[in-house]
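All protein chains but one are shown in place.
Coming up: subunit A.
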Amino acid sequence: MSNLRILVATKRVVDYAVKIRVNAAGSAVETANVKHSMNPFDEIGTEQAIQIKEALVKAKTGTAEVIVVSCGPAKSQETLRTALAMGADRAIHVESDEELQPLAVAKLLKAIVEKEKPDMVILGKQAIDDDSNQTGQMLAGLLNWPQATFASKVELGDKLMTVTREVDGGVETVKAPLPAILTTDLRLNVPRYASLPNIMKAKKKPLAKFTVADLGVDIKPRLQTLKIAEPPKRQGGKLVESVDDLVDKLKNEAKVL
């Protein structure tokens, strides 16, 4: 009988469909009054954890507890409740209004891992706002746990996970003993819709809160954003006379060759 505890990290980000703009001060992307939702890769992570739980229950070989965690301001709780509505069992909110860079998040998650002692931590491969692709890897480093990133397939064995990874050269399969870190890639699964009854049940599920001080973590940013600007306005296209002309323009004007 295996009873797994799975910790899923989620982040509240600007919704993927929003047309983002730089704020008036030119310091960051405008987020006020803009639609936010759960990072799509974290939805995939939540879905994977729930599927693992359902597979164990169906095969009658055990069960899993799915705990979802998010680090951020008060509104991060919306993301947690979405995950609870999908089927997670309980939620943890690490509340902070400060900027949380990947290293800070990794340290906060490490503190949560030390409290909850999960068998797996599932994160999205990156958040669609900063595209850092660092938190999962840093967490593995801090915990000295094995990591399998960009997962497109996961199979669980006895205290072991076999993960197919999508890498630049193609597809790679790795085995890692649990406890381990997994980061999700797009093709791992298709997240379910929350059902209406589950949305209503979600508010009764436990949601624990911690502050950064409670966890004793230094979250001071290590990176400073120097400049943020919109990409250059789209120019009109040009017709070219020949392939040579095209190659010349790609090399010398667009500078992509």
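Definition applied: a residue touches a chain if its C-beta (ideal position, glycine included) is under 8 Å from a C-beta of that chain, and two chains touch if they have at least 3 such contacts; residues count from 1.
The rule is short, and it goes like this: contacts and distances are computed from a predicted model.
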Q. Which name from "Isobutyryl-CoA dehydrogenase, mitochondrial", "65-kDa microtubule-associated protein 3", "Phospholipid-transporting ATPase" or "Exosome component 7" does UniProt give the chain that's left off?
A. "Isobutyryl-CoA dehydrogenase, mitochondrial"
Q: Tell me which residue among A:85, A:138, A:180 or A:215 touches the hidden chain in the full complex.
A: A:85
Q. Of the listed residues A:195, A:211 or A:225, which contacts the missing chain in the full complex?
A. A:195
**Q.** Interface with the unshown chain - residue positions in subunit A
**A.** 24, 30, 32-35, 78, 81-82, 85, 193-197, 199-200, 202-203
